[in-house]
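All protein chains but one are shown at their positions in the complex.
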Amino acid sequence: MKCRFFNLLVIGGLVLAVFAAAAGAGELSNTLVIAQAEYTFSFDAIYNWSDVNRMSRLAYDPLVQYDPTAKAIVPCVAKRWEISEDGLTYTFWLEEGITFHDGSDLTASDVKYTVERTVAIGEGVSRFLENITHIEEINDYTIRFELGRADSSLIEALPALYIVNEDGAKANEVDGDWAQAYLRDNDLGSGPYEVILNLLEQRTVFTKFDAYWKGWEGRNIEKVIWLWIAESATQRLMFENGEVDIAMQPSMADLPYFETDPDTVVHSSATPIILMTSFRVIHKPLDDVRVRQALAMAIDYDYVLDVAYLGYGKLAQGPVPSTFTYHNDGLPLPTFDLDAAKQLLADAGYPGGGFTLKLSYESGQEDKVRTLEMLQETWGELGVGIEPMAADWMAQASMQLDATSEPDVYLNYIWPSGINSAQLLYEFYSGAVKGIYDNNSSYWSDPGVDRLLHAAMAEADPATLAGIVKEAQELIVEAAPAAWIAEVPYVLVARPYVKGYSYNPAHQQTLDVYNMRLEGKE
Amino acid sequence: MKRDNSKTTDVVRHSPPEATQSRGRMGDLLRRIRITLRFNRLGAVGLFLILCLILVAIFAPLIAPYDPSKLNIQERLQPPSIRHLFGTDAAGRDVFSRVVYGARISLRVAVVVVAIAASVGAAIGMTAALCGGLIDEALMRFTDIFLAFPPLILAMAVNAGLGPGIESAMLAVAVTWWTGYARMIRGQVMTTKNNLYVDGARAIGASRGRILVRHILPNCIGPTTVEVTLDAGAVVLTVAGLSFIGLGVQPPTPEWGAMVSEGHGYILTQWWWPTFPGLALCWMVVGLNLVGDFLRDLLDPRLQGRSG
Partner (left out) sequence: MILRYVLRRCIFLVFVIVGVTGLLFLITYSIPADPARVAAGPGATPKQVENLRQKLGLDRPAYVQYLTYMKNLFRGDLGKSTRTKKPVIEELKSYLPASLELMVAAMLINVLIAVPFGVLSAVKPGHLADSVSRLFAALGMGLPLFWVALLAQFIFYGKLHVLPFGGRLSTSLLPPAHFTGSFIIDALLAGDWLLFKDALVHLILPATVMALPEIAVTSRLMRSSMLEVLGQDYIRTARSKGLPERLVVGKHALRNAVLVPLTMVGMQVGWILGNTLLVETVFSWGGLGFLAFNAIYKLDFPVIMGVALVMCFVFVILNLLVDILYAYIDPRILY
C-alpha cells in the first residue's frame, strides 16, 4: 500500500514533467503584451479619469484630445468647435463616418447620451458637466451645449469624456443600470481596439478594430494582451523571461537593475501628480498656520526624492504642477530646516511639540510608506508624534470628504482630474467643494482665494487668468493648508523594440497603443 | 489558519490525575521527559528554538546593535555584513535589530491571542458540557456558526471595523480562534464527567465545584496545553498574514509579517530584507510545533508504556 503511494507519486511527477515541457508560447510578433498590477474591473468609460481603469483609452474616442507637446486641445471626434463670446454656448461639429465596434454610426445623439449618462451616474468627469443645462442636437453631426454659467475648464475636461454607444448601452441595460454590469466585460466604444476576452483578474485581450475611422496605415500592433500580475517580483521575472513587453508598475526595488540592463528602456515621465501632507485645519493645533509651517519645514524633502523616488521625481513648488500653464514659478521652494521649525512651533505655543497627530495613508504604496517613516523621525525631532492609520484609497477618500473623520494629516496626492490650473485649485482649495469632493482634504478655505478662483473660472482672457491663478497660488502657499513635497514620477519599463510611448497628463498612467509600434519583435 | 486538533488530543482521558500524584511529582515528570526525548529528539530541538526566542525577546535591547526604527539613508539596502548581520532595508534600518525586536511582538501576539481564545473557548465549552441539554445545543450551534465562517474574512472584517493596528489584529484573530477550544474542552469534560472516578467522587458527596476543580479541570489541562502550543504558531502566521495584506501592524513596528510584506517586492534584488523575517517566523512556528508534538507524546501514556 505504502509503496503504491510512492509509485503513484513518481509516476505523477513524470507525467507532469512531460506536460511542462509540452507547454509552449505562440506567435506574438504583432502582439503587445503588458503586465500591470491593479486589475481593471470595468470597461465603463466613466472610470477613465481615475486609476480604476487605465485601458478604456484603447477602446474609446473623446470629443477633443489634449496634445501634451503643443499644450493645446486638438480635434478628435469633434473636428472643430466654437465657444460663444459669453462662454455659455459650445458648438461641436463631429467627424462623419465614425463607427462603433458594433458597426453603428457615432452621431450627436451618442454624445448627448454620454453626457447624460455620466451626469446620472455621477462619477468620473460628471462634476465638469453639471454646468451643462441643455444639449441640443442640431443635426446628426452637430451638437450644442448650453451652460448655466461660464466655465473656462470645461473644454479641458472633455478629453476625459469618452463617447459611449447609445444603442449598444440601451440594449444591454438591466434595471436602469446604464449598462454598467454589461461594461464589466465588454466595451461600447469606437476606439482603435476592441475587447475580445476578459479573463477575470488574469488577462484582457484587445484586437484592432479594422474599421477604425483614423485608419491603420503604418501601424502594426494588431493585438494587445494585458496581464494582471499583482506581484512586482513576478512582473520582473516575466519581463526577464521575455513574456512581457511592458511592465507598467515596476517596483522601485528593481529600477536600478533595469537601468543597467541593455535590453530594457526605463521610461520616466513627469506627471502632474503631487505628493503632499494635507493638514486638517479644523483640528487643533493644526488650525494655527505657524504649526503647519513648522511641520512643513520639518520634512526632509531630499530624502523623499532620493529614497522614495530614486532621483526620478522633482521638488514640488506649491500645489500646481510645474508642467501646467499658469504654474507660479516665483513661489519659494520648500526647505528642510529643523531649527526654524522648532522656533515656529515654540512661537505658536508648543515648545517641544507635545502632541500626536493621526496620519492616514494608503497602505501598500511604497513612496508613501518611505515618506511616513521619514516623517515619524523628523516630526519626532520636533516632539510631534505620529499615529499611522493605513487605509485603502476609497476609504481614505470617504474620510477626506467627511468633516468629522479622525485623521489630522493625510499623506496623499494631488491627482488633477484635468489639465487646468484654475480647476485644480478650485477642486482642492476652495470652500465650495468642502464636503462635496474628497479633494479638499485639508478642509481649508479662504474668502480671498475663493473670490479669485470664482473669477478665474469665468475668465476668458489668458493674461488676466494667469495673474489671478498665480496670485491664488501665493495666497494658498502662504496659508500652508498642506505641505507639497514632490512631483511624482511615472516610471515604466519596456523592451527597446516598443516605440512611440509618450505620457499624456490628460490620461494619467495610460498607454496610447494606437500611436505605438513594435519594431523587430520576434 | 485555524487548526482543530481536538480529534487527537484526547489521549490522556484514561489516566486520572491521582495516578501521577502517588510518587514524587517532579521526579516522575523528569523521568517522563527523559523517556519522551529519547524517541522524540525533535522535541529537544523545538524546546531549544523556543527557549532561544524567549531569551532574544527578553534581552532584545542588549542583543540588537541598532535602534530598530532608526532611519539611515547612507546605509540603505546593504547586504548582510559584519556591521549589519541581516543587511538593511530601504530606509536603512538594520534588519537584524528589527528581527530581534520582532520576537517581542510575535511572542506577545501568540500569548495574548491564544490566552483570549483559550479562555473564551474554555468558558463556553465547559458551560455547554456541564449544563447540557438546551444550553449545550444552543452554545454548540453558536460555535458552529463561527467555525463555518471563513476565518480570514472574519478577521479581515473585524480588523477593518476596528481600524488597522496590532491590537485590533490580535482581537480579530482571537474572535475567529476560540471555536476549536470550545469544542475540544466540551468533549474533554463530557468524557471525564462520565468516568468512574468522577462517579466515585460524586458518590462520596463531593460538591460540584470540587469535582470541577479537582477532577475535571486537571484532565483538560494536558490537551489544552498541547493545543495551545500547536495553535500559537498558526496564530502568529495569521497575524503576519493580516500584516501582509496591510491590516496588521503599522509602521515602523518591526513585526515579522509586516517586514516580509514590506520587503517582498525586493526578493529578487535585496533578498535579505524579506527573507530573514520570514525565517524568523519559520523558526518560531516550527519551534512551537515541535514543542507541541513533544508535549503530546509526553502526555501520551501509551508511548510511555512502549519505551518505559
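Residue numbering begins at 1 within each chain, and the chains themselves are lettered A and B in the order written.
Following the convention adopted for this analysis, a residue touches a chain if its C-beta (ideal position, glycine included) is under 8 Å from a C-beta of that chain, and two chains touch if they have at least 3 such contacts.
These figures come from a predicted structure and were not determined experimentally.
Enquirer: Kindly state which of the options B:Ala128, B:Ala240 or B:Leu298 is in contact with the chain not pictured.
Expert: B:Ala240
Enquirer: Determine which one of A:Ala395, A:Ala458 or A:Leu475 touches the chain that has been left out.
Expert: Per the contact definition at the top, the residue touching the missing chain is A:Ala395.
Enquirer: Out of B:Met184, B:Leu217 or B:Ile267, which touches the unshown chain?
Expert: Missing-chain contact among the listed residues: B:Ile267.
Enquirer: Provide the residue numbers of subunit A that touch the chain removed from this figure.
Expert: 1-2, 5-6, 8-9, 12, 16-17, 19-28, 33, 39, 41-42, 50, 122-124, 126-127, 177, 180-181, 184, 197, 199-203, 225, 227-231, 233-234, 237-238, 240-241, 243, 392-395, 397-398, 401, 435-438
Enquirer: In the full complex, which residues of subunit B touch the absent chain?
Expert: Within subunit B, the residues touching the omitted chain are 1-5, 7-8, 11, 38-42, 46, 141-142, 144-145, 148-154, 156-158, 160-161, 163, 233-234, 237, 240-241, 244-245, 257, 260, 264, 267-268, 274-275, 278, 281-286, 289-290, 293, 296, 302-303, 306.
The criterion applied here is as follows: only the chains that are shown with their structure count from here on.
Enquirer: Just give me the whole-number Å value for how far the CA centre of subunit A lies from that of subunit B.
Expert: Whole-Å distance between the two chain centres: 45.
Enquirer: Any idea which subunit A residues touch subunit B in the complex?
Expert: 231-233, 236-237, 251-254, 256-257, 303, 306-307, 363-364, 366, 369-370, 372-374, 376-377, 387-391
Enquirer: Please give the residue numbers of subunit B that touch subunit A in the complex, ascending.
Expert: On the subunit B side, the touching residues are 69-71, 73, 76, 90-91, 163-164, 246-247, 250-252, 262, 264-270.
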